[in-house]
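A single protein chain has been omitted; all remaining protein chains appear in their positions.
By written order: A and B. Residues from 1 in each chain.
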Amino acid sequence: MAAADDIILRVEHLTMRFGWLVAVDDLSFTARQGDITALIGPNGAGKTTVFNCITGFYRPSEGRIALRHGDAIAWEWLEPLTNGGERSVKRPAGALYLLERMPEYLVTQQARVARTFQNIRLFPGMTVLENLLVAQHNRLMLASGYTLFGVLGFPSYAAAERAAIERAKAWLDRVDLTARADDAAGDLPYGAQRRLEIARAMCTEPVLLCLDEPAAGLNPRESAELNELLLAIRDQQRISILLIEHDMSVVMEISDHVVVLDYGVKIADGAPAAIRDNPKVIAAYLGVPDKDVANVEAEVGL
Amino acid sequence: MEVFLQQLINGITLGSIYGLIAIGYTMVFGIIGMVNFAHGDVFMVSAFIALVAFLLLTSFLGISSIALALFLVLIVAMLFTSLVNWTIERLAYRPLRGSFRLAPLISAIGMSIFLSNFVQVTQGPRNKSIPPMVQGEFVLFTKNDYPVTLSFKQLIIWFVTAVLLACFWYLVSKTRLGRAQRACEQDQKMAALVGVDVDRTISMTFVIAAALAAVAGTMYLMYYGVVSFADGFVPGVKAFTAAVLGGIGSLPGAVVGGILIGLIETMWSAYFSIDYKDVAAFSVLAITLIFLPQGLFGRPDVEKV
Partner (left out) sequence: MGGDAPGLRVDTVRALRDAGITALLAFGLFLPLVGFQTVTDVRNDLILVTRWPLLLAVVAVVGIGRLAYSLAVEPWLRQRALLPATPAPAWRVQAGKWFLPFAIGFVVAYPAIVLATAGFGRAVKWIDNFGIQVLIYVMLGWGLNIVVGLAGLLDLGYVAFYAVGAYSYALLAKTFGFSFWILLPLAGVLASFWGILLGFPVLRLRGDYLAIVTLAFGEIIRIVLINWVDLTNGYAGITGIPRPTFFGIPFNAEDDGFAAVFGLEFSPIYRTIFLYYLILALALLTAFVTVRLRRLPVGRAWEALREDEIACRSLGINTTNTKLTAFAMGAMFAGFAGSFFAARQGFISPDSFTFLESATILSIVVLGGMGSQIGVAIAAIAMIGGTEIMRELDFLKLIFGSTFDPTQYRMLLFGFAMVLIMIWRPRGLISTREPSVVLKERKIIGADLVKEGHG
């Protein structure tokens, strides 16, 4: 088990019900600072629902989702924070947030969690560069004096906008899209749209990046490039990544920690190598009922 | 109490008319996802067709049996209004199907303006009033000199609405056409792949919507005895309110919503202020949409992320 000091995200007893359907049932896991944590499981296991809860799009039926910036605030603050009814504790050197109490835009704006979507949500009629500027909305809004300075043409806003364009350019270089900066995002090929979505999420300057199946639909070369990009984000920016992925080669290659869900329930949690050999995971992926797991274990020689 | 009972009777009558129009909104919305803005004006046109048919039957052909005349007027109005709505769908909406979302809405608003002005130009701007077609009433009881009555007109409206709703319910739930409609509501492409003629099904939806609007138009003319070119908009919006209140896309919802709107309007007029009766209907619309957007019988809509 990881030392509590490294933990950035704690999901505790998360349950999400839609009517009678229990999409996520009493799920608990943690993600460590600077790790790539993968959330895997068969179709319909509730992975995206977990993402929607973490990023504030759904309000969980039960449970707690806590995120910590830096290590200035000890995790012991979690209980007083929960009981006190506040959303967050903030110190100059760090902060602790209860994500399930925050609307989705504040999860990104204050708790600095960014996300991408399974079926790519770009602004198709806006250019690639515009997409990246929209991601820097809150910073630019402040610089434009909530529009007032901007309309009046103050130079301070112009400087902020130049800086935002520079940041966008840096990310365009990293995802190899500089040449297409002035094209409509909807005109890009599929793989480029995936990369742009990641660059856009990174322009919000997150501490935790949540990627919903980033490798879906990519060819092997693009998939390899994606692995490099994610590892670079982890190692150079020191940003923690939470990843939903179906492509096992991606998961095994880059993740530091894997959580496996099946029918909304966690069935395994550990290092990639351990997960690969876990009979329950194999059974879940093969679609074998629980009672037959022992047989399967016998068959695979465990 | 006696005022309440009287308003209950009046409200159900008015609500039946709204409900018949509301079905048109709800069906069209269900099948092509469009608010057919011109539907209120189709209703108004049907009332004019009924007016012409009534005058033709009584003064030109000299039919003296009111029951026969009313029956024929109803048939004529339903036929011609269906033809009108079929043509509207063909000309103004079908070319825009699957195109930009606002285009059919603007086209429908244009059609609504066109229809009301067409009637104004061809029939003149004045109110058209006819002598009462049906007279007489049952006095249910009298209390404090206030008679609670159920007029024959109201009985006819209840009866005709009930019979037509039964036919209509049979049509959409038990026939091939009804199945085709439900298939198109779910997924037009898939319906086309399994052999449903989507264009024809949508056309038929407009025809049925118009036929029911024509029943409402005929009943409206019989009940009030007066109609004008501008009478499409407000009943149209109220019927739309009814459709939303019942849960847009839900057919029983439209009828229940219609009766509720009728009741709210008559009760409001009786107990609060007749000047603001339209405000009551519009407020119900706004409040329903804000707090209960799925309506009474609609399915809740979970946001897909």
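Going forward, contacts are C-beta pairs under 8 Å (C-beta built on N, C-alpha and C of every residue); 3 or more make two chains touch, one makes a residue touch a chain.
No experiment lies behind these values; they were computed from the predicted model shown.
Contact with the undisplayed chain is limited, among A:Arg17, A:Lys90, A:His137 or A:His246, to A:His137.
The residue from B:Thr26, B:Ser112, B:Thr218 or B:Ser250 that touches the chain not shown here is B:Ser112. Touching residues on subunit A toward the chain that is not drawn are 55, 57, 104-109, 114-115, 117, 121-127, 129-130, 133-138, 140-141, 144, 146-147, 150-151, 153, 157, 161, 165, 169, 181-184, 186-187, 200-201, 204.
By the touch definition given at the top, subunit B reaches the unshown chain through residues 34-35, 45, 48-49, 51-53, 55-56, 59-60, 80, 83-84, 87, 91-92, 95-96, 99-107, 109-115, 117-124, 126, 128-131, 233, 237, 240-241, 244, 275-276, 278-279, 282-283, 285-286, 289-290, 293, 303, 305.
The rule we apply is simple: only the chains that are shown with their structure count from here on.
Spacing of subunit A relative to subunit B, judged by their CA centroids, is 50 angstrom.
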